[in-house]
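One chain of protein is taken out of this complex; the other chains stay put.
Coming up: chain A.
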Amino acid sequence: MRLARQILIWAALGAAIAVPIAAAAASPLLAWRDPVYIAAGFAGIVAMASLLLQPLLVGGYLPGLPAARGRRVHRAIGGVLVAAVVLHVAGLWVTSPPDVVDVLLFRSPTPFSAWGAIAMWAVFGAALLAALRRKLRIRPQAWRLGHTALAAVTVLCSVVHALLIEGTMETVSKAVLCALVVGAAVKVAVDLKLWAIRPRRRA
């Protein structure tokens, strides 16, 4: 019974990530894009999938990955997330430099691009805090609040960014993935009381 539950959780997670990627791979828009532009789009989807994994790993919700081990994987996925965001922006830059320059300078006409730019700087900030955790020597509570705040901004802005875009992602699978990303983030924040000065850790 326990094994069945574990298999079910992993299967559900696999589907939550695989279905939107498969749906995007079937997008008719791909016919009119070259490989660099297509790769940039999929890097964005991989980044969104990473945003779903991160809170699940921190909360130790995934079978076989309790919190302690989950956090090691959380760090690795954090690296994947940053790399995916860099590839996303770099691929779009190669495809149309002036459009990406407009986004980075917050003067783009598209309403979703500012959200994407803010999410990018927030995720870079969260990753930088993680990389410099030892060196910075800030109090663990302050570190956790800072990392949590930047992660929350990343999640919120990434979801708005993705939902406003008309691109290769299929709309229903995109909305479901976004809802799961927000749900996972809210659940771990509530369970671990991530906003508290002294969090009560789950047993």
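Note that in this section contacts are C-beta pairs under 8 Å (C-beta built on N, C-alpha and C of every residue); 3 or more make two chains touch, one makes a residue touch a chain; residues count from 1.
By our rule, contacts and distances are computed from a predicted model.
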Problem set entry | Protein name (UniProt record) of the chain left out of view, among "Anti-sigma factor", "Twin-arginine translocation pathway signal", "AtuA-like ferredoxin-fold domain-containing protein" or "ABC transporter substrate-binding protein" | "Twin-arginine translocation pathway signal"
Exercise. So that we can see where the missing chain sits, which residues of chain A does it touch?
Worked result: 29, 31-32, 34, 92, 95-96, 98-99, 102, 107-110, 112-113, 164-167
